[in-house]
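Heads up, one of the protein chains got dropped from this complex, but the rest are sitting where they should.
When the chains are written out, they are named A and B in that same order, and each has its own residue count from 1.
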Amino acid sequence: MGVIRFIFDGVREMLRGPREYWAWLLFLSVVVVFGSWQYWVQFSNGLVVTGMSDQVSWGFYIANFAFLVGIAAAAVLLVIPAYIFHRKDIKDVVLVGEGMAVAAVTMAILFVIVDLGRPDRLWHMIPVIGSLNFPISLLAWDVLVLSGYLLLNLAIPFYLLYSRYRGREANFRIYFPIVVISMFWAISIHTVTAFLFSANPARPFWHTALLGPRFIASAFASGPALIIITLEIVRKVSTYKVSQSVISTLALIMTVALQINLFFVGAELFTDFYNEGAHAASIHYLFLGLGGFDSLQPWIWFALTLNIIAVIILMIHPLRKNVLTLNIACVLAFIGIWIEKGMGLVIPGFVPTPLGEIFEYVPTSVELSVSAGIWAFGVLMFTVLAKAVIAIEQGRLRYRDKKSEISQ
Amino acid sequence: MSPRWNATFSTTTRHSLEAGTTVEVPSWAAIARLLVSCLLISAIFSARADELPESPQDSRFEGYPNAPEIRVVPRKDDLFFYPCNQCHEAIQPNAEIRPLSAPHDSELTHGRGLIWCLSCHDVANRDNLRTLLNEQVDFDDAHLVCAGCHANRHKDWTFGVHGKRVDNWTGERTQFSCTHCHDPHKPAIAPRAPQPPPPVRTGLELTPGSEHVNEPAWARPEVNQE
Partner (left out) sequence: MSKDPGSDDRGKFDKARRNFLRGLGMGTAAAAAQPAWGGDTLSDTFADFFQKHYQRMTSEEITETLERIERKAESRYGVEISCENTPPQPGVVFGYAINISRCKGYRDCVDACVQENNLGRDSQVQYIRVLQMDKGDSNLEHSEHYYDPETVPVEGKYYLPVQCMQCDDPPCVKACPVDATWMEPDGIVVVDYDWCIGCRYCMTACPYWARHFNWTTPEIPAEEMNTDTHFLGNRPRPRGVVEKCHFCIQRTRKGRQPACMEACPTGARIFGNLLDPDSEIRYVLQNKQVFRLKEDLGTEPKFWYFSD
């Protein structure tokens, strides 16, 4: 069976590599094991080992979740130029991008699972067997769209790679409609995640129509940042051909997205601070502190600074073209948006509480360890997937039919 | 006859006389007067006993339209000195406004001087209270006395939105009487210590923030400056 050989050969490729590759896998595995052990501590003792409380009931886990869904959605920035605009250079790397989407969605789902109070009851979310409150609950939507996105981003590359593996041309009429679906689906995963937050009038910080657009803009700024860095690394550690035009297209998209994102931040600041009412308490807490509590203040200003520096670098053509400054800008933008869209989004929604109480949140070591473990798992997943994808794309992995070999 | 008898039963007569004059009465008239007085006294007392309304239904109080049927938790068992006539049968009624002696509370803050003991307590029969119309009211129906001044509250209480209903939210309504919560002699409820503040989640601590100071506009100094 070709498919079984395909999987077998793919796994074999993942377990093949130079010393540096194994060192990298080992390092990631150690972090994953550590994170798993800390998760066992959390599972045995309950979420009391985290820093969350009734007052701030979502924390570091959901912050990472929101950020990673954005990264996952950003794969569409490679899919559209590759398949709609027939950019050959981008088409060459699109599967690496989809591998990143798979890793990012898996990480996002894992972050939700570790945040649950009763992960043993996960089956309750399965429709028919369990009870999924679709279409009313936004979380139900999120479960469906994320699962669907994961399947789409496994199915399309699977089909394309398997065709390549078997030495045949992939049937355009099969994969193109699914690719189109995945494009819209990518936008939907991040819009649904944004709606998850913005659907709550109880939380004025999130209850804005601008949250959906902000999510997309920041996703399209942070996603390409990661893709650029990753492709540069791929270029360095493998013989895979990554055209500079791919990098420059992504950099251009990232520039515009970052500009739009900063504009949205400015719009939020103006709207809330010009006539400051009770609804502005959360953004006041975030940027200026509230009632003597200001633990997030240095973080958000730091993030904003990083983003501004990044956008300035990107807006200056020579700097955007220069590999070093571009990479710096990518790192700055990635970290800046991770802070702003992660903790800078989730925590202020809970401060002050709907009854006006200010209660701060600090992630505990358990939360940080489990999160590191999940990130390591995602990177590990991406590494092995990319290894196999690159081997197939370069033609080094081919289906060897024993019969045809003998007959030759 | 000694003018003291006259003084006891007809003080007004005595006051009408000029100071210094004495009243001469024939002895037969005095005896007759004495007898009549005794008869009258006993008649008044016995008549009072007959005239005591058995229940508030005899009261002139019309009630409120659509008022629900309520059962009032009796008070008499909780009253330490009740029945009051145990002592008061032997004590001369004295309607003069004055501080009382033990064992009664002599402190009466209710009304801040606008009322005094006999505004609510019946002067002749201490086992009853009295309304503004001088109707006799049993201690278990004290709310009828309160209603004379606190009509709005009484209406709220009758409909169950003031005071305390006991046992259930449906079915027979049993409510506490006014005096269950409000001491009619010193109605202000004294402040007491609250139960402890809410806890914070196990493993976390409450970090004190800055003191919230919310001054109303009239308290801010710049507003008060002329």
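Note that in this section a contact is a pair of C-beta atoms (placed from the backbone, for glycine too) under 8 Å apart; a residue touches a chain by one contact, two chains touch by 3 or more.
As the structure is a prediction and not an experimental result, all values here were calculated from the model.
Of the chains on view, those touched by the hidden chain across the whole complex are A, B. The chain that is not drawn here is touched, among residues B:I97, B:L132 or B:L206, by B:L206. Contact between chain B and the unshown chain involves residues 66, 68, 156, 159-165, 167-171, 176, 181, 189, 191-203, 206, 212, 214, 216. For chain A, the list of residues touching the undisplayed chain reads 45-48, 50, 52-55, 57-58, 112, 115-122, 124-125, 130-133, 136-140, 143, 196, 199-203, 278, 281, 349-350, 352-357.
Heads up, the rule we're going with is that only the chains that are shown with their structure count from here on.
One inter-chain figure worth recording: chain A and chain B are separated by 76 Å, centre to centre, where each centre is the mean of the chain's CA atoms. Against chain B, the residues of chain A that register as touching in their complex are 48-49, 51, 53-54, 291-293, 358-360. Interface of chain B with chain A (complex): residues 200-204, 206-207, 209-210, 212.
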